[in-house]
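A protein chain is absent from this complex, but the other protein chains hold their places.
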Amino acid sequence: MRRNKHILAVFLLVIFMLTLVGCGGKSNESKVVNQGNDPAKQVSDPKVEENEKILMDQLQPLPEFNKGEKIGILVITLANPYWVTLKGSYELAAKELGVNVEVMAAPTEGDTKSQLETLQAMTAKDYQGLIISPIEPYNLVPGVVSANKKGIKVVNLGPGINVDAVEEAGGKLDGRITVDFAEQGQRAAEYIVEKIGKDGGKVAIIQGIPGAGQSEGRTAGAKKVFEDTRGIELVSIQPGNWDRNTAYNIATNLLQAHPDLKGIFCCNDVMALAAADALTAAGKRDGRIIFGVDFIDEAKEAIAAGKLDGSIAYSMDAYAKAGIILCLKTIQGMEVPKQVNSPLAVVTRENIQEYQNWH
Amino acid sequence: MKQYKRFLMMWDQTFSQILLGLVLLITVILLGLASPFFMTWDNWRNILDQSALQVIIAVGMTFVICTGGIDLSVGSITALSGVCMAVAMHAGVSVEMAVFLGIIAGAIVGMGNGLLISRLNLNPFIVTLGTMAVVRGVALIITKGIPIYGFPREFTWLGNGHIGPLNPPMLMAVFIALLGALVLNQTKLGNYTLALGGNEEALRRSGVAHKLYKLIIYTICGITAAMGGMVVTARLNTAEPLAGSMFELDAIAAVVLGGTDMKGGRGSITGTVMACLLLGVLRNGLTILSIPSYYQQLAIGIIILVAIIISELRLKNAPGHGNTIYLGG
Partner (left out) sequence: MSQSIEPAIKIVHMSKSFGNIEALRDVSLEIYSGEILAIVGDNGAGKSTLIKILAGALTSDEGQIIIGDKSYNFLSPGRAISLGISTVYQDLALVDCRDVASNIFLGREPVYAGFLVDRRKMQKEAARILEGLQINIPSLSTQVGLLSGGQRQGVAVARAVYQGGKVIIFDEPTAAMGLQESAKVIKLLLKLREEGMAVIVISHNLNQVFEISDRICVMCHGQVVAICKTKESLPNQIVGLIMGATVKEAYNAAGVYSDEAI
């Protein structure tokens, strides 16, 4: 009887493994099906087209499409709506450009080790190119080197991989596409400063994970504007670790310490939304500016509803498409610019109507 | 008949290990069938490389869990020791000395845990929960939150050098696992580790310096965690203050999956090593199959639960099992 139980347990495990393997097969087939945005529903939007054109101009001449290249994509985590949206954009662009993509991610935003392990496992596959977005500048370096060794092209999208570290480890990045993080912080801060007006007042910054490229860049950009503006006092920079709950608590504490706080810049929308919630819960939302970055769907609704003051946007679809095009160019052996920058848009309460179809 | 009884006893004692080995084998075969990329040497090198780090940390954790304790601070220790090595090297200290200092830092934290737990008789969970935060805080303070980057070649070699087809972390893991198995099974320290978990009072009444042994065991765990920190830091050529988050849970999961009893008194290094390999193979295999990270967490969680259920069933039945054998003879 007891022995039977053991055998049953083993059996269950095996079944479980088989199911997983089965799932794997299925997900392979359905990889180009878009989950986030249904293409049929998408309306062409003048703002997006304008954005995409600026990007594509940087990528001329374009590579050949519909050749079915296999590209592996590693994002940070699918536990964050930003990356989930980007995954949808990647898959949409892949369909349009006729390439195969597989999007992988680390389990959580802070799990640098798992992200590297995922990348290393990906280099064992038959991808021709990889598009990777690291959690922090150093954690993927050994993975880049092993991809180089196998002749897989590596494009860095978004947060930067430290180029010196890659070179020192004997590897190289084949291309890089990013948004200028400092500019994001700067433009958000400029809006906050303008709204606070001549009287000035206290402001604070909620960072992402300290040391992470986006976080440091945006913080630096915003910090510079705040410090250079007369009358604005930057009272605190706190690490929110990209985490909703952490940011919520930080916002609550900030308000406790500085009841006369006039504005908070958060390094992403998730944290900005949390800060807005915290202020609303404390009954002190009115008269305070909260600004995020990324313009995720939830932020779009929140800005329209007046909950959030604004966010820094760039077209995810254009961004992902540009990333894939850049990767294709490297695979096809074409020259690529040293760095491609995605254009930015400042979305606020005032102009949110123009961005309703943004994607 | 006597031989048969012997065999049954042995079977029972090594049951979880045989089971684990079987599961590992089946998993490998299934993954090999499912993907042509799984069974390549490049990929296996990745798996071994990743498992090596986990083995190094989990061996120390096995000792602690065998005493019926737990050490939640290992993840923070990996960060702190890495940061200490980094700071030392950037201050111009030689690589050997820097490594030594980093490992001493880990040993000191482990010793601190051990002192609080054995001398003041505090709960290991709470103590190490506290040191986990304290040590992480210290690592963040030292680095001001910014990763420290760029070390001499001799140091980074420790993380990604080549020794034949293998690399230094793999050899370190093999060495530490063998040493751990020897110590746990063949020395007084190992005997007392298990006895501490089985019946600490009995050990005390036998005149053994049980508090000293507890202290030594937590120090060992601190040292293995620090070696893990060395490997992480050398591999990435960066000391991150946030490195090693969740390492403690990974290590505990491997130890429990390997058949070591959370209540202490029973444990096996072989089991721990096999569990590390199984977890490594799974993570890698699920990635190779392009299964989203959501499912990876689910899969690993379920496997740990199944392992605990099996081991509980086995323990619950253990005394009855023994008696039936005697009746048979």
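Labels A and B are assigned to the chains in the order they are written; within every chain, residues are numbered from 1.
Everything that follows uses one rule, which is that contacts are C-beta pairs under 8 Å (C-beta built on N, C-alpha and C of every residue); 3 or more make two chains touch, one makes a residue touch a chain.
These numbers come from a predicted model, not from an experiment.
*Asks:* What are the shown chains that the omitted chain is in contact with?
*Replies:* Result: the unshown chain touches B.
*Asks:* Tell me which of B:195, B:231 or B:253 is the one touching the absent chain.
*Replies:* Only one of B:195, B:231 or B:253 touches the chain omitted from view, namely B:195.
*Asks:* Looking at B:92, B:164 or B:207, which residue reaches the missing chain?
*Replies:* B:207
*Asks:* With the missing chain put back, which residues of subunit B would touch it? List them for me.
*Replies:* Residues of subunit B in contact with the hidden chain: 5-6, 9, 182, 186-188, 190-191, 194-195, 197-199, 201-209, 261, 265-266, 318-319, 321-323, 326, 329.
One rule holds for everything that comes next: only the chains that are shown with their structure count from here on.
*Asks:* Taking the mean of the C-alpha atoms as each chain's centre, how many Å separate subunit A from subunit B?
*Replies:* 33
*Asks:* Which positions of subunit A touch subunit B when the two form their complex?
*Replies:* Residues 2, 5-6, 9-10, 12-14, 16-18, 20-21, 23-25, 27-28, 31, 77-78, 102, 104-108, 110-114, 116-118, 120-126, 136-139, 141-142, 146, 150, 162, 164-165, 168-169, 209-211, 239.
*Asks:* Can you list the subunit B residues touching subunit A in their complex?
*Replies:* Interface residues on subunit B, with respect to subunit A: 15, 19, 22-23, 26-27, 30-31, 33-35, 37-38, 40, 42-43, 46, 49-50, 53, 140, 145-147, 149-150, 156, 159-160, 232, 235-238, 240-247, 283-284, 286-297, 299, 302-303, 306, 309-310, 313-314, 317, 321.
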